[in-house]
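Complex shown without one protein chain; remaining protein chains in place.
Here the chain labels run A and B in written order, and each chain numbers its own residues starting at 1.
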């Protein structure tokens, strides 16, 4: 529901990417059925007919905000300069959770202020606490605004589809070069998840968990490979123990532990699904310890 | 199979969108496996390498023409100016059902004449009868042609994949500005479904049905929110009764009835799936009555 607020004077400094095209990336939990994704794209193109739109994924598990944030964190470092990313996993749509745009050196991120966009923040600026969401002060090189200027919304604004009515048109306008502060008042903090980095235990092991299961049944953990002191490790999941750190899927007899492409330890299976072989689920504990 | 017919002289009036880019939207039941969707896009780009193509969905239930029409009706009002929409749910492909292009103020719609494209017509011009498909006269501000000019087809034309061989190349040519009447003879009627608007019963209640189940398990009905006289309603589905009309998913204890983002009443569940909770299926009856 649009709130009235005075439209500020436009910024004098344009986006650093200047007049280069600003591709728009989409990440949602809308799935592939129905018209949600189509409406999002249609509204963006109605605002900016020359926009280049690309899908990250629309298959985040329904309402799984942290899972969506993790996927976003895997793609954000690769976004092209000047990218605008619409990210919507938003079970609180229509409540008093804020709608925001967050500008970082990885691009502009548009979506609900429920932690999803914190994936775009550097780890060092995210909360230390293990546990859930908390409010963090924005680092110096980031900016954020609350999306409060109804001039940039599509009307009428529904209570349950802010993707179509708020986030999509705002992203379209950002891609056209509208300055950030035109959309609403500045924020100095946003909701953030802690970094995905499992911590070392007293006994020298690292206790992590499965944060994503990909299409191959590979189990992505939150154990940073650079936190391991050597390749001579033993990974334990459920009642299974797997020894050694391999380089490729083909380097193990069956189950393989390897450094995933985003720097996290993963458990995979040669030409098969580790998730199926292990009956593993999101959130399951994984412990890694030195082999000796 | 291309029919011969005399190519008419081109229109003198070009498409009202002039030389602006004409994005091409796709809606099919092809699914995401195999090469069907890729072939569709490849053929469009072979005709117009500068085309902007975007997917509405390819996951309409197989052969479910009315479901596809409903999804199209939800997105059509948001299409950018001058959009061309290729819509294909076409169990009668290769039979004597017509291939058509329909021009409305929402864009140009290309596909089979089996009711799918009637989603682009205003409700007021669609048949009154409850029940299935019927032939309706086109309203004054709409035009349609039969796709009969083989010059705009890709050859050889297969009997089972008109998406690739007829609809995709025609859409490519439309996006390049080819006038509508170049594609074939004018039609003054098309096949149409009745509007999705459940009617009031003698007792003052409205008896509708589930016309779409989205990825979240939200049940979209054909009951228009504007047909309700107040928020004090009771919705009955199977043996379950839900009271009140909420604004967001978070406003109910569990199951919530709310005004969906397209103006239809929906039944959802706070952070969950109403379809799973209720065992609901497409077509199931939903009755809404005043609470008093």
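Observations
Heads up, the rule we're going with is that a contact is a pair of C-beta atoms (placed from the backbone, for glycine too) under 8 Å apart; a residue touches a chain by one contact, two chains touch by 3 or more.
Everything numeric here is computed off the predicted structure, so don't read it as measured data.
Residue-wise, the contact with the chain that is not shown comes from B:161, picked out of B:109, B:161 or B:193. Screening A:52, A:95 or A:205 against the full complex identifies A:52 as the residue touching the chain left out. Although one chain is not displayed, subunit A still touches it through residues 20-21, 23, 25, 27, 32, 52, 54-60, 71-72, 74-75, 78-81, 83, 212, 214-217, 220, 247-250, 258-261, 266, 271, 273. In the full complex, subunit B touches the hidden chain at residues 29-39, 41-43, 45-46, 49-50, 53, 62-63, 91-95, 154, 158-161, 164-165.
By our rule, only the chains that are shown with their structure count from here on.
The distance from the centre of subunit A to the centre of subunit B, each centre being the mean of the chain's C-alpha atoms, comes to 32 Å.
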